[in-house]
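Up next is chain A:
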Amino acid sequence: MEALSIGLDAFFLAPFRDMFSLPDLLIQVIWEGFVSGVLYALIALGFVLIYKASSVFNFAQGIMVVFAALVLVSLYNYGVPAWLALILTIGVMGLLALSIERVILRKLVNQHEAILLMATIGLTLIIKGAGQLFFGGEPKSMITEELGLSTGSSDWEVFDGIVIFQHIDIAAAVIAIIMVAALALFFSKTRIGRALRAVADDHQAALSVGISLNQIWAIVWFASGIVALVTGIMWGARSDVSFALEIIALKALAVLILGGFTSVPGAIVGGLIVGIGEKLFEVYWGPIFGGGVEAWFAYVLALIFLLFRPQGMFGERHIERV
Partner candidate 1 sequence: MNKAVEVQSDLTGNAQALPSFPHYLLRNAELYRERVAMRHKDLGIWHEWTWPALLSEIRRFSLGLQQLGAQPGDKVAIIGGNRPRMYWGFAAIQALGAIPVPVYADSVAEEMVYVLDHAEIRYALCQDQEQVDKVLSLQEKLPGLQCLIYDEERGMRAYDPDQVRSFQSVQSLGDQTVERDPSAVANWCDGIDRISIDDLCVILYTSGTTGRPKGVMLSNRNLILTSLNANRFDALSEQEETIAYLPLAWVGDHVFSYGQSYTAGYCVCCPESPDTVTFDRLEIAPSYFFAPPRVFENLLTAITVNMEDAGRVKHGMFKYFIKVANKYGEKILNGDSVSPWGRALYSVGNLCVYGPLKNRLGMTKVRVAYTAGEAIGPDIFRFYRSLGINLKQLYGQTEASVYITAQPDGEIDANTVGTPSIDVEIDIADNGEVLYRSPGVFMGYYKNDEATNSTKTPEGWVHTGDAGFIDDAGHLRIIDRSKDVGKLNDGSLFPPKYIENKLKFFPEIKEVVAFGDGRDYVAAFVNIDLTAVANWAERNNIVYGSYQELAAHPAIYDIVRSHVEKVNADLAAESRVAGAQIKRFLVLHKELDADDGELTRTLKVRRTFIVDRYGELIEALYSDKQEQFVSTEVTFEDGRTGKIEATVKIQDIVSNQASAAQVAI
Partner candidate 2 sequence: MLYREAGQFKTTYADDQALLPIAQDRIGLFIILAIAFVALPLFASEFFLSSIMIPFLVFSLAAIGLNILMGYAGQLSLGTGAFMGVGAYACYKLTTLYPDMSIIVVLLLSGVFSAAIGVVFGLPSLRIKGLYLAITTLAAQFFLEWCFIRIGWLYNYNDSGAIEVPTRTILGLAVTGPQATPLTRYMFILCVVTIMTLIAANVLRGRIGRSWMMIRDMDIAAELMGIKPLNAKLSAFAFSSYYCGVAGALMVFFWLGSAEVEAFDINHSFLILFMVIIGGMGSLTGCFMGAAFIWVLPVILRAIPSAFDLNLLAATMEHISSIVIGVLIIFFLIVEPHGLARLWQIGKEKLRTWPFPYAT
């Protein structure tokens, strides 16, 4: 009995006592979580863009992030000026999108979702292999300063403590917000954006707008390529540009479960929940389990969530017909 009550206390009460005893740490943890949440959300955003338009669950989004960052860094290392490298990288991502549409998607029209998913897993292998072949497998540093991003940090004194904000993190948050806003504008204000929305609902309707399905697919893959590039820069700036990122990117899957496969707001909210949640869990509950719980928290959270709401936060319940 004694042991049990201690255990319950350790799990259900002690972490909260810790939170309130050191509020500055709590704020720091939440901030850290918020920033990684933003990055999860960005990756998830890439998924959502593609899934909405083509029902392809793009497993390669994670590797695209790595790939974009690698291309950028490597180009710079070859002596290309940073701004030009950025433009060239955008070009490379465009080319990638186009060839994916031409070589893979076009051949797999109307196939089952699971088959499309597996095709993107194959794509992951190809991009990964090519990335390692051309740029080497070892981690590289992001050219943060060369791109005009600050690497400093600011301190904020609060609750008798200090909370440190890395400038790059602030930039990440700001850029992410700009990006989401831009996408929202793109979707609602441009002709192509509207067509993209139409495509998500009804392929025929999209055709009547006068844009071919193939074009739309190329465009969404390009768009998520750019999202990947931005994600890659931000993430690279915080740590290194390495293939380990690919595994972390899988967390975006958990984000998608929370937010739903087709919802942009869902991706953002889901990303933040996962980001903040796993940091809090790691710091306050992690010690109970011996640490390292970040590795699985997102998935288990998603799993528990799924059991209660299989359609996701923003998804609608389907009535099955027979």
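Inclusion criterion for the candidates: all candidates are chains of the complex that A comes from, given by their letters.
Following the convention adopted for this analysis, contacts are C-beta pairs under 8 Å (C-beta built on N, C-alpha and C of every residue); 3 or more make two chains touch, one makes a residue touch a chain; residues count from 1.
For clarity, every value in this text was computed on a predicted model and none was experimentally measured.
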item	value
Selected partner (touches chain A in the complex), from 1 or 2	2
Touching residues (chain side chain A, partner candidate 2) in the complex	57, 103-104, 107-108, 111, 113-115, 117-119, 121-130, 132-133, 137, 247, 250, 253-254, 256-257, 261, 289-293, 295-296, 299-300, 302-303, 306-307, 310, 320, 322
